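Pasting in a structure now, in structure tokens, and then I'll have a few things to ask.
Every protein chain except one is present and positioned as in the full complex.
So, subunit A:
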Amino acid sequence: MTQSMATDYYMTAELCLLAGKIIMQNGGETYRVEDTMKRIAEACGFPDSQCFVTPTGIIFAISGANPITRLVGISARSTDLNKVTLVNELSRRISEGEWSAAEALVRLKEIERARGAYPGWLQVASAAIASGCFLIMFRGGWNDFGPALLAGGIGFALLISLQRLVPIRFFAEFLASMMIGSLSILFVRTGIGQELDLMIISSVMPLVPGLLITNAVRDLMAGHLVSGLSKGAEAMLTASAIGAGIAVTLSVLN
């Protein structure tokens, strides 16, 4: 009896932490992490759970006859909103009683292992198309569409591959925006493109930390000051890295 109770506590903590970790790692808001963990714990029969969630680690505790406190560190974060949606669905299924804890844990591990919803080449292609479209939105001419598409695509491809190679954050953004700046200057010098400024602005857009900005605001609003400020700092540093990359290119080459 005590043995099974102990496994219950352990299993619930394991389930909650894994769910929270996946949401935080893939770009979910802090309040969603807390909400999901509490909901799962409640569905497993532990209405009295506590958690402390930051972008770099989650502490989760259940009180009761067999109190348990566990910590999980989060070292790498990326953006995969599909996984966030899947975990969200899973937590609803658990609280509606459709799935047991054991089933859910298996499913969560599958979600964690799964690759991104879209292959890398498709993401690079969408970044390229988005760059071209931004050029049109910012009132550029159609003759600059192609160059912006190329610069944006190559810049984003460089960002993705550098993020895998170099573990130092912000460096990939810096180099990618330098690449975009140099390519745009090259296009203008050779006469392929006309408007340097518009080309750079629109090709840099896929690097903009949009999710971080949105999440920082939502976290601060929900009262998660630690998470909100650190996500805001991450967004600021990313934006500065992009700006610095362009600034260096402009002052050296132009």
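Quick note on the criterion: contacts are C-beta pairs under 8 Å (C-beta built on N, C-alpha and C of every residue); 3 or more make two chains touch, one makes a residue touch a chain; residues count from 1.
Just so we're on the same page, contacts and distances are computed from a predicted model.
Chemist: Looking only at the UniProt record of the hidden chain, which name from "ABC transporter ATP-binding protein", "Carbon-monoxide dehydrogenase medium subunit", "Autoinducer 2 import system permease protein LsrD" or "Threonine/serine exporter" is the right one?
Modeler: "Threonine/serine exporter"
Chemist: Would you mind spotting which of A:M11, A:I59, A:L105 or A:V217 touches the chain that isn't drawn?
Modeler: A:V217
Chemist: May I ask which residue of A:I111, A:A151, A:L183 or A:I246 touches the chain that does not appear here?
Modeler: Considering the complete complex, A:I246 is the one touching the chain left out.
Chemist: Of A:A127, A:M179 or A:A241, which one is in contact with the hidden chain?
Modeler: Touching the chain that is not displayed is residue A:A127.
Chemist: In the complete complex, which positions of subunit A touch the hidden chain?
Modeler: 26-29, 32, 79-85, 88-89, 92, 116-118, 122-123, 126-127, 129-130, 133-134, 136-138, 156, 197, 200-201, 204-206, 208, 210-211, 213-215, 217-218, 221, 239, 243, 246-247, 250-251
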